[in-house]
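Just one protein chain is left out here, and the rest sit where they should.
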Amino acid sequence: MSDAHVHPRPRNPLTRYVFSTDHKVIAVQFLFSGLIFFAVGGLLAMIIRWQLAWPWRPVPILSKWLWSAPALGGQMPPEFYNKLFTMHATIMIFFVIIPILTGAFGNFLIPLMIGARDMAFPKLNMFSYWIMWPGFAFLLASFFVEGGPSEAGWTGYPPLSTDPHAAPGSLNGQTYWLLALLCAGISSLTGSINYITTVVMLRAPGMKMFRMPMTVWSLFITALLQAFALPVLTSALVMQLLDRTAGTNFFSPVGASVGNGPAVTGGGAPLLFQHLFWFYSHPAVYVMILPGMGIASDVISTFSRKPLFGYKPMVVALAAIAGLGFIVWGHHMFQSGMNPALGATFMVSTMMIALPSAIKVFNWIGTMWGGRIQYTSAMLNAMAFVSMFIIGGLSGIFMAATPVDIHIHDTYFIVGHIHYVLFGGSTFAIFAGVYYWFPKIFGRTMNEGLGKVHFLFTFIFMTGTFLFMHIVGWHGHMRRIPDPTVYEFLRAPGVVWMNQFMTICAFALGLAQVPFVLNFFYSLVAGPKAEANPWKANSLEWTTASPPPHYNFEDLPRVFHAPYEYSVPGGEEDYLPQTSPLPPNITLDPVMA
Amino acid sequence: MTEADASLPIVPATPAQAAAAADVESHAPYLKILFALFLLTVGEYLFARFLKDSPGPLIFGLVLLASAKAALVAWYFMHLKYERFWVFLVIGPALLMAFILTLLLFPDFVMLPDPLGEPVPATSGEAPRPAG
Amino acid sequence: MTSADAPPHPAHRPSADAAPAPATPGKVAIWLFLATEIMFFTGLLGSYIVFRAGSPPTSYSNLYAPAAQLDRLKDARGVVLGAVGPDADGVAGAIASATGKGEAEVARILAAAPHGVVNGLDEKGAGELTAALGKLGAKAEAASLRTSNWPRPYDPLTNPLSIDLTTVNTFILICSSATMVLAVSAIQQGRKGRCSLFLLATLVLGGTFLGVQVFEYHELLEGRSYPIGISPTGHFTPEVSLFASCFFTVTGFHGLHVAAGVVTLAIVFLGSLLGRFSAQDFGAVEYAGLYWHFVDVVWILLFTIVYLI
Partner (left out) sequence: MRYWSLIFALAAAFSVGAFAYAPFSPDWWLPNTVAEPGHVVSKAGREIDALFIIILWLTGGVFVATQAALVWAQFRYADRLDAEGKPARPARYFHGSQRLEVIWTIIPAGILVFLALYQMSTWADVKFRSAAPRTPVLAELTGRQFQWMVKYPGPDGKVGTADDLFTVNDLHLVKDETALIHLKSSDVIHSFFLPQMRIKQDAVPGMTIPVWFDCDRAGRYELACAELCGWGHYKMRGDVVVHETRAEFEAWQAAKLAEQGRSQVGEPEGETSEGDRQ
């Protein structure tokens, strides 16, 4: 085999498990660090919810060692609340969802699903994981610097974020926050260059682009999104960093001064940061949902025992979401002082992006239609992904409509929307992916019973937690306020009741993750050994052993068709691996499959 | 191939390769391009020197000259001339998005609305903008 | 390996029976990397362009304090000090008495000659001071200190950048691009010695470019004293104006890229000396070259946009 990427499996445990260049090990590293940060981010969310339900009531235990202000009687200082949601969002977006979806699933699945022995650049791959660590370090260190961590929101709008006099968190914490994000950005960039190159160059014989599983397609398109959008965020973060440290004037207007601070020369524009930030961060939303769509497509097709409905239209829809995703960023800025004519333009493009999303939902339902649905934990989570993504997608239309957005902008409606997409969407997809590929990753099977218990409570309490955010949102509940009762219209008993209900559900949602954690770690050490293809699925990763050997495949597989040939008439089994040719009597529809 | 014969020129396998190799071998195009770049640089210098007070033609001409220079470097030195279509598939979207991003910044930072004040008559002309 | 029909570099050849591959992984990756670099520089240069194109008078002026009412100062006058002449103390005294400026500020104005600017005068005061200075043997003329939107090229009162020097420097970088492509061409023909030579030339030219830029930075940051239209402190530092911020950020990041390129080239040069590359295996030289040319292209655009326009 002339494959340049075959190298002997390292014997030294340090290079084998820690500084490994094996894509599977790196994937597991991403998965574990992502899940650990998931717990941290989740705990921050619990404290946020506590404060919203019972404003200023001291949090048991935590209030003593998280903020030591005996003068306030254990009350949470309002700036601490700002830090909480800033760090919650930052951690969840940049250190949980993106690393798990692209880092863990991308690394593990891309080479296995296209039949490659490893990534195109294994060392670069290792670098893309380890560059996350300075990011982790900066993020955690920011909790201990003077002024505490950043409190300018995950959007970090200047001048709040650039002027050290504007907020305690902008003293030093914001610099650490920027450095952490830059590290995460470099990780994503190197990762995405690696993924694209791997997908383009290292496909197994016969693996045409239109024979790749949807997961690979989605990760490929995600990588393209990141490669083209992320550098713009990098430039914005760099400019903000220079504004903070070198005294440049990009984001402060003429003679700006905050609080008691001195006036700066200025001349820049705060809006510019928002433009550059959202030029990346809107595509970032798709970075967080597209891989989920890919995972859901594969899981749903496998457990419906039926070909994916409209494989090629699904790919086109993915590409359309990504392409349109670059020209819709302005819908985050309708009320920002942006030129209203520009707002009208962005409204049209934003409305249009709902279209490919709708097509995908219809296709998923079409895939299940007429199938033989097997209710595994993975399938349940994937179906929840579809169900919740419908809500997340539809609520997006409210914000796309500029006049309606005037009222609901910066309210809990937005918070509800983003959580339906990121929890109802991405997180359910992550769970689906973990249940589905756990046997392949670790060679052991997870417990289905615990998995279903986990799903049941997660699904119920997720709805309970996030549904009412829409309602309090359109009632006018602003986001990012620690105490809604300052306002008369938010002091209404109905609003208070909803806030408390959401908080209780959020705690239950947190507790509902306990079965998952138990299941995960128990199965890791004591789960029953998994067979090579426990789900009787078609794609290439199931043709090799569980867990895959160091080179992934004994011999590089030869691919004959797309991975969705389930229940082919006349077949002995109800699945047909990609390495087996189609029966001669079957011809595929060139437009659909 | 061993190190010893590596220094020998490769025998082109096909006429197309032979033509391409000949293209690469001769240094004349590179030196010609360098000379063209030199002329363009001098041109830019002179252009900027003598048209410094008329911003319209200055910007138009300089952008044209600079684009020509950049295109020459990319086309010949970066071998875009010899590259396959896929390279344009990578660079094209990046340039397109760079263009879209810059273009969509214009309404907010360049086409500034008229200053606010008391209801101004429609023909405000060269009214000075208020400060601060 | 530039021909469309040429086989991919053997060292990176994907499995023989793989689906037809468009190029080598290294080449795909380097072009993708360049695409990300395009977007990064778009963020910086695009911001510069829109600031440059759209800044209202209020957003840029160092002739006056940030909060000054610029519309009221539209036709303020000042005196441009061309040469101090024999009697420096007398000149300083005249300026101090005409404007009430402190000793340090007057000293800065004197240091900035031939572009020392005395501001804060009305038309009459400017005329009187010009006459007084002329009597003391200094070269001075009354001038309109109209606020400038943005520093104009070749205007020593608002623009500290030396276009002459940078034009030469630009050509140095372009030459380095040419030597780079000659190095790639040499190794493609297997002429290793020639390749090393051209790599060394590229390295030297790149280093020269960096050196000139460091010199320019030094002049701007502390070497020289500039008139008040450029900086109220006399030195051109990132915080004095939006133009300075943009200039240092854009050229600084370009400079970092050049520096990274020089390091890469040094490594490639060492590899070339050690005979690592051959007519069949020259990926590293080619990739380093692509990066180097990209840096050159960015500079060509940057030089035009930042220095000349």
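When the chains are written out, they are named A, B and C in that same order, and each has its own residue count from 1.
To be clear about the criterion, a contact is a pair of C-beta atoms (placed from the backbone, for glycine too) under 8 Å apart; a residue touches a chain by one contact, two chains touch by 3 or more.
Since the model is a prediction, treat every value here as computed from it, not as a measurement.
Asks: For a quick check of understanding: of A:299, A:383 or A:506, which residue touches the chain that isn't displayed?
Replies: A:383
Asks: Given that one chain is not shown, which residue among A:62, A:394 or A:508 touches it?
Replies: A:394
Asks: If the hidden chain were put back, which of A:370, A:528 or A:549 would touch it?
Replies: A:370
Asks: List every residue of chain A that touches the chain not included in the displayed model.
Replies: Per the touch rule, chain A residues meeting the hidden chain are 56, 75, 77-79, 82, 151-153, 157, 159-160, 163, 166-168, 252-254, 256-259, 266, 269-271, 304-311, 313, 335-337, 340-341, 343-344, 347-348, 351-352, 354-355, 358-359, 361-363, 365-366, 368-375, 380, 383-384, 386-387, 390-391, 394-395, 397-398, 400-404, 406-407, 409-411, 456, 459-460, 463, 467-468, 470-471, 474-476, 478, 480-484, 486-489, 492-495, 498, 564, 566-569, 574, 588-589, 591-593.
Just so we're on the same page, only the chains that are shown with their structure count from here on.
Asks: When the C-alpha atoms of chain B and chain C are each averaged to a single point, how far apart are the two points in Å?
Replies: 17
Asks: Let me have the rounded angstrom distance from the C-alpha centre of chain A over to the C-alpha centre of chain B, please.
Replies: 37
Asks: Centre to centre, by mean C-alpha position, how many angstrom separate chain A and chain C?
Replies: The mean C-alpha positions of chain A and chain C differ by 40 Å.
Asks: Among the residues of chain C, which are close enough to touch at least two other chains?
Replies: In chain C, 22-23, 28, 32, 35-36, 38-39, 42-43, 47, 50-51, 58, 67 touch at least two other chains.
Asks: Send over the residues of chain B in touch with two or more other chains.
Replies: Those would be 86, 93-94, 97, 101, 105, 108-109, 111, 132.
Asks: Within the complex, which stretch of chain C touches chain B?
Replies: Touch residues, chain C against chain B: 2-6, 22-23, 28, 31-32, 34-36, 38-39, 42-43, 46-47, 49-51, 53-54, 56-58, 67-72, 74, 152-155, 163, 167, 170-171, 174-175, 177-178, 180-182, 185, 188-192, 275, 278-280, 289-290, 293-294, 296-297, 300-301, 303-305, 307-309.
Asks: Under the touch definition given earlier, write down the residues of chain B that touch chain C in their complex.
Replies: It comes out as residues 1, 3, 6-10, 14, 16-17, 19-21, 23-25, 27, 30-31, 33-34, 37-38, 41, 44-45, 47-49, 52, 55, 58-59, 62-63, 65-66, 69-70, 73-74, 76-79, 82-84, 86-87, 90-91, 93-95, 97-98, 101-102, 105-106, 108-112, 128-132.
Asks: Sort out for me which residues of chain C touch chain A in the complex.
Replies: Interface residues on chain C, with respect to chain A: 11-19, 21-25, 28-29, 32-33, 35-44, 47, 50-51, 55, 58-60, 62, 66-67, 237-242, 244-246, 248-249, 253.
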